[in-house]
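What follows is a single structure, written as structure tokens, with notes after it.
Note that this complex is displayed minus one protein chain, with the remaining chains in position.
Order of writing sets the labels: A and B. Residues in every chain begin at 1.
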Amino acid sequence: MLNYLINGISLGSVYAIIALGYTMVYGIAKMLNFAHGDVIMVGGYVAFCTTSYLGWPVIPAVLLSIFVCMVLGIVIERLAYKPLRAATSLAVLITAIGVSYFLQNVALLIWTSNPKVFPNMVTLPSLVIGDLQISSVALVTIIACIIIMIVLTLFTNKTKMGKAMRAVSEDKDAAQLMGINVNATISLTFAIGSGLAAIAGVLLCSAYPTLMPTTGSMPGIKAFTAAVFGGIGSIPGAMLGGILLGIIEIFGKAYISTQLSDAIVFSVLIIILLVKPTGLLGKKVNEKV
Amino acid sequence: MKKISKSARSSFINYGIVLIFFLFFQIMLSTGKLSNSLSGQLIPICTYVIMALALNLVVGISGELSLGHAGFMSVGAFSGVVVATALKDVITVSPIRLILAIVIGAVLAAVAGTIIGIPVLRLQGDYLAIVTLAFGEIIKNVLNCLYIGADSKGLHFSMKDGNSLNMETGGTVIINGPQGALGIQKISTFAAAIILVLIVLFIIQNLVNSRAGRAIKAIRDNRIAAESCGLNIMKYKMMAFVLSAAIAGAAGALYALNYSTVVPKKFDFNTSILVLVFVVLGGIGNLRGSMIAAAILTVLPELLRQFQDYRMLVYAIVLILVMIITNNSKAKDLLGRVGAKIFKKSAVQKG
Partner (left out) sequence: MKKKLLAILLTTAMVCSLTACGGDSAGSTADTGSNTAADTNAAAPADTNAAAPADNAADTNAAAPADNAGGSGSLTGTLNLGVIGPLTGPAALYGNAVDNGAAIAVEEINALSSDFKIELNSQDDEHDAEKSVNAYNNLKDWGAQAIVGCVTTTPCVAVSSEAYSDRMFMLTPSASATSVTEGKDNMFQLCFSDPNQGSASATYISENNLAEKVAVIYNNSDAYSTGIYQTFQAEADSIGLDVVSVTTFTDDTANDFSVQLTEAQNAEADLIFLPIYYTPASLIMQQAASMNYAPTMFGVDGMDGILSLEGFDTSLAEGVMLLTPFSADAKDDATVSFVSKYQAKAGEIPSQFAADAYDCAYAIYAALSYYADNNGGYNVDGVDYTELCEILISVFSDSNFSVDGITGAGMTWTANGEVNKAPRAVVIENGEYVGL
């Protein structure tokens, strides 16, 4: 029982970190960035290549992976999404899907379809308390998740850049009038979101160590669900949504049916949304008439 | 003589396009000029055209983003297969079985659409999108554990595995969980597919140009204003959503009966997205556009086969570029200018 809970929280923490990226981008650009899951995959591959082929130690490898993903995030935003800023949200959605296909197929060409087994990045012994055994990866994932949330909350609330971000998400035009560089702010958001994706990629692959060009897509969709679950646009919401989703998934598998675990996850999501139509911590936006 | 209204004219052009498409390919087929590759795609093209029309009803006309339409297609596909297979010995005329399969597929998909629509349509925007996505995944997941068999006593259902169907010997397993339906008799025909496209087009165009259709569009454009005019929001939204689900179900039945096997995995999130791409690329709310986009984009990956490993990469790039070009005013201007130059040149040369 406790073991399941720990597993659930650890899986949920990965979802939460991915969901944070979704939520931030959504908050600023009001777009569902379906390519986010594939950035995770790229992050995983970069870390894999640097450690396995170049023999780098873990920390620089993870830092490089974060850096590469940040650059990738900015490039994607500049090339694919920026020209569509005035377009309908559906047009942006389709473009994001195009970017997702693009990244998957580039990865297929570079790294081939053969799965790679990700080296364990966390080589600490696992924690044993009585009957309970917590693997070090789970522990690191949970801690990383908490740290990221705290740092992000401080960043958006206390720093100038963070405030600029919130201003842009409230009202782009007004923010511009106040002298905020909207383009730079949006780029920054994508960079942060993609950097988080890289961390999520490393953690995801450490816990479930197979790496394929399609590795990111299902966690991506689940994390997207998690972001909506918690109320999209809200940072603590994404966190809460992710962790709850992970717990529900593991418990559903353990106590109801391994076959129907996804159906259970999505059913809970639907029920929550029916009771609270804007997610657990989402803001209620009043319509202007 | 009464002048034909603009919308009626546009409707007739759409019927004309479908008929010309049919005649052209039918002649090509009967004279043997058509490549195998293209002739094998005629029914899938029609299926996707129908799917695009169905989704356009929800996304374009009713203004709700649905990411789970493949789920309805899947309900229609599997119920259609069960009907067609179970009645194999009772009704030997395959066109009648096909019609029955399509109708029952549509009805069951409509039932699913109603069950899903009642809770879902209370939500808005991205929340609605994610819930439709969730329902699509749930339908896929449930169908993955569904086993249906038929013997002389009738149909048997199970959610566990094929062995627990308790069928008498000689019974056939129609749907075998994740392995899907096997040994389907192919009874879909190109002519039937075209007739279905025409019927769907007829239904949607009539709905759009009717009182109800105007109400649906009014709700899309301004929900609050529409509500204050006394329109029953839920009723009209449900009308569009359930009708769309039924059409998707019919498309699913048509699609499934064109292949000898069909699996639940086929109708996943990616298929929903694929259809959404048709609708967006063809122009949201533009029926003709989605028909053309569905046809072209179904054939496109096949035509890109010569790029081999780069095929899907090229497809992705084309998708991104087309979205940018059609939605960005700068890119549009640039293209317009280049286009104008080329036209001018050719005009000069002609002169």
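In this section, contacts are C-beta pairs under 8 Å (C-beta built on N, C-alpha and C of every residue); 3 or more make two chains touch, one makes a residue touch a chain.
Just so you know, these numbers come straight off a predicted model, no measurement behind them.
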{"item": "Option touching the unshown chain, where A:94, A:149, A:212 or A:270 are the choices", "value": "A:212"}
{"item": "Contact partner of the left-out chain, one of A:102, A:118 or A:229", "value": "A:118"}
{"item": "Contact with the hidden chain (one of B:87, B:199, B:212 or B:325)", "value": "B:325"}
{"item": "In subunit A, positions touching the absent partner", "value": "3-4, 7, 11, 48, 52, 105, 108, 112-119, 126, 133, 135, 204, 207-210, 212-214, 218-219, 249-250, 253-254, 258-259, 261-262"}
{"item": "Residues in subunit B touching the chain absent from view", "value": "35-41, 44, 141, 144-145, 161-163, 176-180, 182-183, 186, 259-266, 292, 296, 299-306, 308-309, 311-312, 322, 325-326, 332, 335-336, 339"}
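Convention: only the chains that are shown with their structure count from here on.
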{"item": "Centre distance in Å when subunit A and subunit B are each reduced to the mean of their C-alpha atoms", "value": "31"}
{"item": "Residues on subunit B engaged by subunit A in the complex (per definition of touch)", "value": "59, 65, 119-120, 122-124, 126-127, 129-131, 133-135, 137-138, 141-142, 144-145, 223-225, 269, 273, 276-277, 280-281, 284, 309-310, 312-313, 315-317, 319-320, 323-324, 326-331"}
{"item": "Subunit A to subunit B touching residues, read off their complex", "value": "26, 32, 80, 83-84, 86-88, 90-91, 93-95, 97-99, 101-102, 104-106, 108-109, 221, 224-225, 228, 232, 259-260, 262-263, 266-267, 269-270, 273-274, 277-279, 287, 289"}
